[in-house]
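With one protein chain removed, the remaining protein chains of the complex are shown where they sit.
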Amino acid sequence: MSHDPDKELMELGHEAVPGYKPVFYGVLAVACVYLGYLFYNFL
Amino acid sequence: MIHTLIETGCPPSLIYIFGALLVPFLKGKVKAAYMLLIPIVSFAIVAGVDIHGGSRWVYSLLTFGPEYNLILGRIDSLSRIFGFIFMIITFISLIYAIKVNDDLQYMAGLFYAGGALGVTFAGDLFSLYIFWEIMAIASTFLILARRTKASQAAAFRYVMVHIVGGLSLLAGIVLYIQTYHTTQFSYIGLTGPASWFIFFGVAVNAAVIPLHGWLKDAYPEATAAGAVFLSAFTTKSAVYVMARMFPGADLLIWLGAAMTALPIFYAVLENDIRRVLAYSLINQVGFMLCGIGIGTQLALNGAAAHAFCHILYKALLFMSAGAVMEMTGKTRCTDLGGLYRTMPLTCIFCIIGAASISAFPLFSGFVSKSMIISAAGYEHLVLVWFIFQFASAGVFHHAGIKVPFFMFFGHDSGLRPKEAPTNMLIAMGMAAFLCIYLAVDFKTLYNLLPFPVDYVPYTSAHVVGQLQLLMFGALAFCLLILSGIYPSEIRAEHLDTDWFYRKGAVLFYALADVCMNTINKVCDFLFANKLTSMINTFAKNAPATLALLVLLPFKGMMSSKEGEPSFKDRVNQAFATGSLPVGITAAVTTLFIVALFILK
Partner (left out) sequence: MKLIYTLLASGTVFFILCWLLVRYSRENTLTFFDRPKNVKGFLLVFYLSLVALLIYDFFVHKHDHIHMGNAPEFYAVYGFVSCVALIFIAKVLRLAIKRNEDYYEKK
């Protein structure tokens, strides 16, 4: 998908691909929990 | 003097500076060959110097009083590695700029590089200061050479900031010489006001937070080739001076850590590619300053090695962004994208630079940055170590992925520019090649370092750890983009510390306007209008008034008849027309003489 190169965009957003948001939050939750566990045990 | 020059070679800084003077008189291929010869000759001279042989190119400045010498050639293991990389990068930048055909940029670039080499090899504070100012002024012209209104304004702000820094350095040097009676450029440490002034002056050039506003303000406004020069010299020569004067200063650890962490937030938001690179430059200099602050042999080695590698890959990234700017006229993420189709080589070189700055194994950042991070670990600076790891992942995020992704991949901007010109490709190729070569043959780099090294970067634990850190950072980028959470690129201004002098200057201007102009008006009213006219009137009428006073006792003798002008009017008239009766003149003169006689 290309646009006219002479027209300058004011904003370049990133459209969400359906199905990725839950994956992202899932991975983030697991990572946060594990990192919290590590900090709790090692510091 | 000429005899000694022939005997001992010439200081590289002077080769650069006097060599630059000839540039405008040459044309075409001769000029190109001549310019490329300057760094080669200088490199050969410095490479031939025995680093244990003490200082060379010493000129005595004052033949009386205390002995202050100008030392232009203190070439030891610390200054040599900085000197080498400065000369390599001038060679590469000159190839990159060879088709610019703008004498202003060539001369400014050579003067600038000469100043940086002068700072690096200076052995005394006088020559340090002189070359420091040469750098500041020459670099300004690289920004001016863009010849746009924005670049003029940025160059003005740039030079003002550097004048403040330079004056602080000068004040510190003067105080230092007053206190210690020596001009030696060596370890100072943060003790007393002199060192603080010097520290502030150097910190301005090193873009230490919060004095970093000038860098992100000015560098994106420079020309394509100018930005490559700029990215190499100012901050890294400041790093060198820090390593010389303030190794082991605790303050530098925390300033450096702040510099690694804070700019990456801006870099993520920023839209202009070269401004993103400017922020990541600050971040990388933060690693070096932190290494200097830690001050162990490993940390100082790491700082020097990182400066060496950093100059190459940062120049490479600026070169690729500059090539895109030259070919498309655009530098914003919102306008670019999808250029890998027609600029594959520039794209590859940019990715190599991006991988190097993110410290991927087998790319140069890995062998140098690891030393600093490990040094922080060995000293058990736990918080600093965590900040470093955070910053490493962050660097990969903005400089490693964002820069190539938004220029060459991402959304298709519809631009189909030609591949960059051959000379630019060669310059980028050389830098890219060195980035990989240094990571593979890291022993060569380590042998150049100031202290003996027994550090091994490629252990399996380290390689895997680093790869995990980076690849999962990439996963975060990937998921954030795909789930639409990644902040959009917006054409906007993000406030930074340059706000204080850009908006502050407006306030200062208004204040100065009110105060100074009020004083001006009052003075104008009092002195220009009133007082002057009073003095004027008095001076004009003085002879007549005096004569009247003197002649007052004789008024009766000369009393006028009815109908004739009064005595006073007659005297005034006589003075105005210059027709004094001889009698009166004689009488006045006699009376003056009598008065003088009595008074005596």
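All chains are identified by letter, namely A and B, in their written order; residue positions are counted from 1 within each chain.
As a convention for this text, a residue touches a chain if its C-beta (ideal position, glycine included) is under 8 Å from a C-beta of that chain, and two chains touch if they have at least 3 such contacts.
Bear in mind the structure is a predicted one, so any value in this text is a computation, not a measurement.
In the whole complex the chain that is left out makes contact with A, B. The chain that is not drawn here is touched, among residues B:444, B:573 or B:589, by B:444.
Touching the missing chain, out of B:390, B:458 or B:554, is residue B:390.
Considering B:14, B:480, B:574 or B:587, the position touching the chain not shown turns out to be B:480 (whole complex).
When you scan B:68, B:409 or B:554 for touch with the missing chain, the hit is B:409. Although one chain is not shown, part of chain A still touches it, namely residues 27-28, 31-32, 34-35, 38-39, 42-43. Although one chain is not displayed, chain B still touches it through residues 150, 153, 264-265, 268-269, 340-342, 344-345, 348, 374, 377-378, 380, 382, 385, 389-390, 393-394, 397, 409, 416, 419, 429-430, 432-433, 436-437, 441, 444, 460-461, 464-478, 480, 485-487, 490-496, 502-503.
Definition applied: only the chains that are shown with their structure count from here on.
Centroids built from CA atoms put chain B at 38 Å from chain A. If you check the complex, the residues on chain B that touch chain A are 332-335, 337-338, 382, 411-415, 475, 479-486, 488-491. Across the complex, chain B is touched by residues 1-5, 8-17, 20-21, 23-24, 27, 43 of chain A.
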